[in-house]
Structures are given as structure tokens and as C-alpha cells.
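Dropping a structure here in C-alpha cells format, bear with me for questions.
For this depiction, one protein chain was excluded, whereas all remaining protein chains were kept in their positions.
Right after this comes subunit A.
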Amino acid sequence: MSHEHVSNTRRIWFVFILLSVVTTVEVILGIFKPASLEFNHFIGLNLLNWIFYILTIFKAYYIVWAFMHMEGEKSSLRWSVVSPVIFLVLYLLFILLTEGHYIYGVFKDSTIKWNF
């Protein structure tokens, strides 16, 4: 936490409003599911899901940076916390999702019925 003890109540409320607005947008999109977003794909993921993931990371950034006050820490701490998570998670997701997709193909093309 930063060592000058100034109150940043205003920033806290600003971030709260920001997070609430983003959540509301997500819920509205989730309820209406605009077809133009849902059925257009970009790199294997439809645009609606892209928006959801981007907004989620946007919220995560504000929670970590403002609420957990990462912005007040030294950059050495910031990097040693954030970079392992980001790289390991990307690696994990790449492997798991690729394999999941592969197994889907195996089931689909196999001559044995597995769920009927």
C-alpha cells in the first residue's frame, strides 16, 4: 500500500460505479443475446463471448489495481504476482481447450456411439 496515507474514497466509489455499470452491461447482453454478436465468429469464438471475456478482464484489472491497491505497490511486486498467473493460465487454457476440442472430434468421427 502506498505510504502516504491520503484518503482515496472518491476513487473507491468511482471504481464501484464502473464495476456496476460493466456488470449491468454484461447482464443485459446476456439476456438479449444480440444475434449479430452471437453468430459472428472471430478466431473460433463468437463476438458476444469476446465481449464477455474482455469485460471480465477489465473488471479484474480494476479489482486488482484499485481495490487490492496493486497500483501502489512496487513494480517488482506487481510483475512477480501478475506475470506468473497470466502466463501459466494462458498455457493451461491453451492445452486444455485444444485437447477438449480434439476429443470432441474423436467422439464425433468415431464409429462407436457413446451417447444415444
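To be clear about the criterion, a contact is a pair of C-beta atoms (placed from the backbone, for glycine too) under 8 Å apart; a residue touches a chain by one contact, two chains touch by 3 or more; residues count from 1.
By definition in this document, contacts and distances are computed from a predicted model.
Student: What name does the UniProt record list for the absent chain among "LytTR family two component transcriptional regulator", "Guanylate cyclase domain-containing protein", "2-aminoethylphosphonate ABC transporter substrate-binding protein" or "Cytochrome oxidase subunit III"?
Tutor: "Cytochrome oxidase subunit III"
Student: Touching residues of subunit A against the unshown chain: what are they?
Tutor: 1, 5, 7-9, 12-13, 16, 19-20, 23-24, 26-27, 29-31, 38, 49, 52-53, 55-56, 59-60, 63-64, 66-69, 73-74, 76-77, 80-81, 84-85, 88-89, 92-93, 96-97, 99-101, 103-104, 107, 113-116
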